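Only one protein chain is missing from this complex, and each of the others stays in its spot.
Let's turn to chain A:
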Amino acid sequence: MGGSLWLEWKIALRFLLDNYLQTLLILVGITVGCAVIVFITALVTGLQSNVIARTLGTQAHIRMLPPDEVNRVLPAPLGLLALDLENPRPQRLRSISNWQDVRDVLDRQPDILAVSPVVSGPAMGRRGVARASVALLGIDPVRYLRVVPVADDLIAGRFEIGAGHAVVGKELADDLGLDLGDKLRLDAGEGREAIVDITGIFELGVRELDARHVYLDLKQAQTLLDLPGAVTVIDTKVADIFAAEDIAVRLARLTGLKAESWMATNGELLNALRSQTMTTQMIRIFVGLSVAFGIASVLAVSVVQRTREIGILRAMGSPRGQILRVFLLQGGLLGLLGSGVGGALAWLLVQAFNRFGARLFEILVEPTLIPGAMAVATLTGVLAAAVPARRAARYDPAVAIRYV
């Protein structure tokens, strides 16, 4: 009867308001639970994206390397079993063959955002009597900065690496007493030497990189490393960072090169992130469950308290479905209201964290998080109300009406 839910809304709201203390108590419970869920989700999301941004801010998502050199073992003559004693081959610095073609192929991959061929090898940096072992990186700056934005982390000078210029890390600059405009002698062995001017100093915050990386022009590095026209690695950046491993596998098959994704080289980190996500998920599930049981138990009590009123409504011709809907609505309303307030509370907590916290990183509340949490909480409220509501709807009106 009726068609609309007008009377169901009216009765549900009246019942909730009439027992406002009980309603308020459970609302506080839902609010706290929901605030915890929203806050912890925002916190962990913020933490993880921060850690990932920091990790990936200093390295390529996928590095393409020449395949390892292996010994070629002659097959044993038929019918004979050969026992080989093998020494692994030394992996000399080698070029990627046809790297221009590989670069062009990679450029055309839709899921790869940037491609940067790099020639990289070891050298000794000297200034006066101070020496430090360094890693030379010969790059095309326009391409390279799209993969690793070192220019964003400059603390002095410009990212300018024309012929005879170099950009070095802060640790290296400190070790060798280098400042902008100073000269650095680079010795790549076998008499190949160059003197470069320091045009920029960067600080990535990763000690290993800040102490060793020397960015040079591609051609100058090729000469120093005795690899004219060659590159030793192709760095790439992908759109979906968590697809990096899958893309790496595909690229390896496509190019015949070795493809290392950040996920493979940062296995520990990825593992930590995964366990963190799982822990958060557990917390969310258990807090959500306790909220659901809270709603269910409050409504179960309410159904008993309202037995006689349910009997009266049924006697006056209220169908079972209407009684059912009255209590489902109450569950949904509690979930919606509690999660609305809880979401607002969590948002305030996030703002407080960003403003007064340790400021290690910023938490951003994704725009879908709070509406999503409210939708889930409302649905949870309706589901939690299902058992008490069914019970109410099944009351025998003749018995219920005489309930004292």
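Convention: a contact is a pair of C-beta atoms (placed from the backbone, for glycine too) under 8 Å apart; a residue touches a chain by one contact, two chains touch by 3 or more; residues count from 1.
The working rule: contacts and distances are computed from a predicted model.
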Worksheet entry | Options "Malonate transporter subunit MadL", "Nitrile hydratase subunit beta", "Hydrogenase accessory protein HypB" or "Lipoprotein-releasing system ATP-binding protein": UniProt name of the undisplayed chain | "Lipoprotein-releasing system ATP-binding protein"
Discussion item. From the list A:Gly162, A:Pro319, A:Gly357 or A:Pro371, pick the residue that touches the absent chain.
Written reply: A:Pro319
Worksheet entry | Missing-chain contacts mapped onto chain A | 1-4, 6-7, 10, 14-15, 17-18, 308-309, 311-320, 322, 396-398, 401
